[in-house]
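So, chain A:
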Amino acid sequence: ACGSSSSDKDTETKENTSGSEGEVTDFSIAMVTDQGGVDDKSFNQSAWEGLQEFGEENGLTKGNGIDFAQSNGQADFMPNITRLVRDEYDVILATGFLLKEDIQKAALQFPDSNFAIVDETVDAPNAASLGFAEHQGSFLVGVAAALKSETGKLGFVGGIDSPLIQKFEAGFTAGAKSVNPDILVDVQYAEHFSDAAKGKLIASNMYDNGIDVIYHAAGGTGNGVFNQAKDIKQNDPERQVWVIGVDRDQHEEGQIGEHNVTLTSMVKRVDVAVKEIANLGKNGEFPGGEKLEFGIEEDGIAVTTTNEEAMTEDIIKAVDEWQEKILNGEVEVPTNREELKAFEESL
Partner candidate 1 sequence: MFDILQSIVPTALFYSAPLIFTALGGVFSERSGVINIGLEGLMVMGAFVGIVFNLTFADVLGAWTPWVSIIVATAVGAIFSIVHAVASISFRSDQTISGVAINMLALGLGVYLTKLWYGKGQTDMVQQPFYTTDIPLLSEIPIIGPIFFQGVYVTSYLAIIVAFIAWYVLYKTSFGLRLRAVGEHPMAADTNGINVYKMRYIGVILSGALGGLGGSVFALTIVSNFSHSTIVGQGFMALAAVIFGKWHPLGAMGAALFFGLAQSLSVVGAGVPLLADVPQVYLLIAPYVLTILALAGFIGRAEAPKASGIPYIKGNR
Partner candidate 2 sequence: MEYVIEMLNIRKEFPGIVANDDITIQLRKGEIHALLGENGAGKSTLMNVLFGLYQPEKGEIRVNGTKKNITSPNKANELGIGMVHQHFMLVEPFTVTQNIVLGKEPRKKTGAIDINKARKEIQELSDRYGLRVDPDAKISEISVGMQQRVEILKTLYRGAEVLIFDEPTAVLTPQEIKELVEILKSLTREGKSIILITHKLKEIMEVCDTCTIIRKGKGIGTVNVAETNPIELASLMVGREVNFKTEKKAAEPKENVLEIENLYVKDSRKIDLVKGLDLNIRSGEIVGIAGVDGNGQSELIEAITGLRKAKSGSIKLKNKNITNLSPRKITESGVGHIPEDRHRFGLVLDYSIGENIVLQTYYKKPYSKVKILNYKEIYNKAEQLIKEYDVRTPSVYTKARALSGGNQQKAIIGREVDRSPDLLIAAQPTRGLDVGAIEFIHKKLIEERDKGKAVLLVSFELDEILNVSDRIAVMFDGKIVAIVKPEETNEQELGMLMAGSKVSGIGEANGK
């Protein structure tokens, strides 16, 4: 979730700039990571993969048409953006809501460059905002969770209480209640994206209280949730405890012996969004001043089914049905607590 998800600084993937092959374009695009590197197995990584794919298709390589600048903290954002402006990239892409202010400022300062930001909205004629319909994905994993739950109690662990994470919370709750209006959803925020201990404490408390599926949107704090679920599984393989991953497929994190506690993951296809904006830019159609939302329809959001054992036919079928309802507008997924309230009342 959340741009500031745990985060790691990165190492350079040591690729050398070499002559490019294939069809060459003089379009160039570079990205600034939020607090994390392009190998964070999350957000930044996904964005960089999108750029690389774009590069492959267009004969661009790192340092030669595509590039990234890594930020280790808030203090690095602006220097990185400015450096890329000075290096005359056509489009400068920022991954994560943390960069909002800086991109906003840069867009006004450098009217001749184009900017794009993932996960936030900025207001400038030369900047595009790339949003995701996280609520839609969260709705679908909510459906899966409700169907999987035997106790009728679900948990949601958020990183920092913020509009973005509330979108996950609202979507998840709405999805769960759509399946089972009586289901209970316990919502807790760790107020930290990298406090695994807190995550574990919350998860432990939730599982103790009979919750059997927890959806986390908490970055590194989620590690603690996985650990607690796996610990329970280790001691009692029969017990049904599940975690729902976020941002990317967190199947690997859930593996414990022959079991896997990751029910599913709500994947944000940042790569899809990034590739799209790159292509638009290349074709001279940069959507400056616009706000693009990548939802289920645009392939921007996906629900994984890697855990075949857990995601039974029934569940997948139900998820598909609800997905259809979202696509055809039958269901309007709430994006915040107020809308959620209205949604619940309408059930």
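Rule of thumb we're sticking to: a contact is a pair of C-beta atoms (placed from the backbone, for glycine too) under 8 Å apart; a residue touches a chain by one contact, two chains touch by 3 or more; residues count from 1.
Here is how the candidates were picked: all candidates are chains of the complex that A comes from, given by their letters.
From a predicted model like this one, the values you see are computed outputs, not experimental measurements.
Note on this complex: chain A touches candidate 1; the remaining options among 1 or 2 do not touch it here. Partner candidate 1 is touched in their complex by these residues of chain A: 6-11, 13, 36-37, 39-41, 161, 186, 188-189, 191, 194-198, 200-202, 204-205, 208-209, 220, 223-224, 226-227, 230-231, 234-235, 252-253, 255.
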